[in-house]
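Structure provided below as structure tokens; questions to follow.
As you look at this complex, bear in mind that one protein chain is not there, while each of the others sits in place.
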Amino acid sequence: MDYVLNILPPLIEGTGVTLQVFVITLMLSVPLGLALALLRLSRIAPVRAAVGGYIWLMRGTPLMLQMLFIYFALPFVPVIGVRLPDFPAAIVAFVLNYAAYFAEIFRAGIQSIERGQYEGAKVLGLSYAQTMRRIVLPQVIKRILPPVSNETITLIKDTSLIYVLAMNDLLRAARGIVQRDFTTSPFVVAAAFYLIMTLVLTYGFQHLEKKYAVYDE
Amino acid sequence: MDYVLNILPPLIEGTGVTLQVFVITLMLSVPLGLALALLRLSRIAPVRAAVGGYIWLMRGTPLMLQMLFIYFALPFVPVIGVRLPDFPAAIVAFVLNYAAYFAEIFRAGIQSIERGQYEGAKVLGLSYAQTMRRIVLPQVIKRILPPVSNETITLIKDTSLIYVLAMNDLLRAARGIVQRDFTTSPFVVAAAFYLIMTLVLTYGFQHLEKKYAVYDE
Amino acid sequence: MQSMTNEATPAPTPMLRAVDLHKRFGAIEVLKGVSLEVGRGEVIAIIGPSGSGKSTFLRCLIHLETVQRGCIEVEGRTLVSTDTGGECRYVADAEIRTICGAMGMVFQHFNLFPHLTVLENLIEAPMTVKGLRREDVVPKAEALLAKVGLADKRDAYPSRLSGGQKQRVAIARALAMEPDILLFDEPTSALDPELTGEVLRTMRELADEHMTMIVVTHEMAFAREVASRVIFMDGGLVVEARPARELFASPEHPRTRAFLENML
Amino acid sequence: MQSMTNEATPAPTPMLRAVDLHKRFGAIEVLKGVSLEVGRGEVIAIIGPSGSGKSTFLRCLIHLETVQRGCIEVEGRTLVSTDTGGECRYVADAEIRTICGAMGMVFQHFNLFPHLTVLENLIEAPMTVKGLRREDVVPKAEALLAKVGLADKRDAYPSRLSGGQKQRVAIARALAMEPDILLFDEPTSALDPELTGEVLRTMRELADEHMTMIVVTHEMAFAREVASRVIFMDGGLVVEARPARELFASPEHPRTRAFLENML
Partner (left out) sequence: GKSEAPQAAAPAAPAAPASIVVGLDDHFPPMGFRDDKNEIVGFDIDLAKEVAKRLGMQVSFKPIDWSAKEAELNGKRIDVLWNGLTITEERKANILFTTPYLENHQIIVVTDKSPIKAKAELAGKIVGVQDGSSAVDAIQKDEKAAKSIKELKKFSDNVTALMDLSTGRLDAIVVDEVVGRYYIAKKPGEYRVLDENFGTEDYGVGTRKDDTALMGKLQKAMDDMKADGTAATISTRWFGKDIVKK
């Protein structure tokens, strides 16, 4: 027990890194995903195709490769080449990757809204933008909560991939202690940390679902 | 180009490992997930709670930790303790983990079937098992194809986690060459491999969706 | 098991006999003691305002809901009985299935199986439940489809059919199990007025062939012309139950009168 | 822009004027040249068999569909015109929105916004489209709710309402934008017979207040009693268009006669 207390500080620090990556990724990838979803449903075929290709690329290759690419290879790419420090590089990779997943969720959500809602709004004089903002998206949120919740819970565990850029997230911190002290109990503590975070997220989403349950469809 | 041809053999070997883990995991975790989903919807409250706890644990902790646990800690657990070689240990971890995800997908799919279908079957005299097998599950398959497709595409990339048990999947093979030859082109080749696998899977699922599109709901 | 309630049974065993059915959903009592006896070949129409318990009554008869008190017998076989102490007992599961096998039901929303073609919808239960072979049931299913005028839709999926066609498939599907009694819960109220006719025509033909039927309906014309008896329910009770022409010509109860005026 | 077609306009500008509308979906021509002129305060009922193009006609009038030929004018303002060369031209988007703002539409399936309460459904468009302030629109919305008899449902969500209540909210929502013309597409055909009455009553009140209305309907009684003119459409054409009582009393065209016999 003393030992557990002893290893808590680095694990808590690692949790801090995990949560930072998690929160920043979420805050940036959700709006980006929404924008991508709207572009994916655009009337302009080349835009649709480009976004489709982007999503395919991002979902088709491992996030770890994307992260290594942005960190190591991007500096040598002409024009867009930029040398990012490790944390920003990780964030960029996570955001680009998760935005693709969120884009697909949003697209499906938007397409699930019946045509009648668009027509009802149109005959009342609402423009397309107004219809989206006031009528469609508020309903989309309710419908996509379950897949968004899934994706979010996956993200909290995926953050551990930043080990390839040698950042000390929770899981890597635990591995570090395991290697220093040659005992596996830090893993058990880390697992408990993950479970707690998942639990908090699950409750948060349940709360949201309840909030949106005031109306049925 | 010559260089690419040169590094192909180890990458193809790695792809073989990746595909093995992928196929075996899929073949075992889908039926196990279905069984868990049915138990999750059981009438017996303790069964429901136990399966719920299992799913929470499996989805709440990183797969890497689960794999390390099964490989290293399971041998020392009394009664169920068993010392698995690396490949079986990885498979067991993947199957237990993915079964939890598939269980949630199946559960949602089963719950999305309207009560009318159960009642229609009941007044015709079908038993619960017959209703499930002949009426409900065939319809569930159509509805869960999109999330199953997502999960499957995630799995093909997740397989790279087996590196912690010192197995050489595609991604690790690529990283090995990168370290040896001090060039990032193996990553590009590996990315292409992943994209091809994803593409094949995507087409496969599109084909299935078309097959099930013969009927609307 | 065969604990009889107080009234004496009439000489010929009725097809269906429900005595003093009580059904509660939570705090709300939806059926407050409904009784009905149906003879072979009778066509009963049940009418009444929304929420009066018509659907619930039908659903209790075919064991989609369980009653809390009362007795149901089908062709003389007891499905549920209540002893003098007020304890309500259903027979064993296997027996329930046999007894309810004598009844078929047609729903307001058809409840066809969307993943099966029209023909497959018809042969599914005979094959799965009765264990018959495909080649034995297909000709009969085809005959039933011809009877309801849908021989050409044999291989279509339900989603390709109009509402009226769906409902006729649902009727044929129920008939494929050769029930002795058919229950209908508002079989036409999800249909466009234009499509209602074809379903009512099919039901009229069944009546002409002396199929025993209990029909919850809003179609007063159908109730008047086809039903041998009309039951008016309100607030979980049977308010009036009389031969169709009588009830429409001179409703006794003021509530019946008010309801009929509203409907016509 | 104002390219007029051949016929001369009658003296007072009609509320709505549609000339020779043609609409094709892929290979199928759904409207084959439909014309209609509606005067202020007129109530037009459109009847006809399924697939005859009634809904499509309404949807073209309010720009939910675009025509391929013909001319539509609303209160003298041109929405779409076709020149002698057969080229069909719509006015600019902003103008389309202004012109269509003079019309409201009530759908068969209500199309209420499920995430908004009844009151919010009513005030959404006045606030978003007209930019009015909440405190200015709420009293009017409440008055409209009182008018359709739903003052007490102000804060309910649509899912909590019966079909008839939903449809009355839909009518109030359309009225909240103060349209000069109201279009209805089978406003009662998704309702139980019992709930139809309350919606028809509301529509009758609107007619009494001289609201200009075009109503696609299966309710012959309503068409007969409320409509000033009845249009019978079949196969994408207007077959007969006459004052209601005349048309019902002595339909000229055999197709009209056949249809009416089937319906009554």
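Structure notes:
Think of it as A, B, C and D in the order they're written, each chain with its own count starting at 1.
Rule of thumb we're sticking to: a contact is a pair of C-beta atoms (placed from the backbone, for glycine too) under 8 Å apart; a residue touches a chain by one contact, two chains touch by 3 or more.
Because the structure is predicted, anything quoted here is derived from the model rather than measured.
The chain that is not displayed touches the following shown chains in the complete assembly: A, B. Within the whole complex, the absent chain has one touching residue among B:9, B:75 or B:204, and that is B:75. Considering A:90, A:144 or A:164, the position touching the chain not shown turns out to be A:164 (whole complex). As for the chain not pictured, it touches subunit A at residues 6-7, 9-10, 13, 68, 72, 75, 83, 86, 163-168, 173, 175-182, 184. Listed for subunit B, the residues touching the missing chain in the whole complex are 68, 71-72, 75, 83, 85-86, 163-166, 168, 175-176, 178-179, 182, 184.
The definition used in the following text is that only the chains that are shown with their structure count from here on.
The chains that touch subunit C as well as subunit D do not exist here; no chain meets both.
Touch-path distance (fewest steps) from subunit A to subunit D is 1. Among the other chains, the CA centroid farthest from that of subunit B is the one of D.
Centres computed as Cα averages put subunit B at a distance of 46 Å from subunit C. With centres defined as mean CA coordinates, subunit C is found 53 Å away from subunit A. Viewed as a contact network, the protein chains form a single closed ring in which every chain touches exactly two others. Here subunit B touches subunit A in the complex through residues 56-57, 59-65, 68-69, 72-73, 104, 108, 146-147, 150, 153-154, 157, 160, 171, 184, 187, 190-191, 194-195, 198-199, 202, going by the rule given at the top. Put simply, subunit A touches subunit D in their complex at residues 116-117, 119-127, 130, 134-135, 138-139, 142, 214-217.
The touching residues of subunit D, when paired with subunit A in their complex, are 62-64, 97, 100-101, 103-105, 107, 109, 111-116, 124-125, 128-129, 157-159, 173-174, 177.
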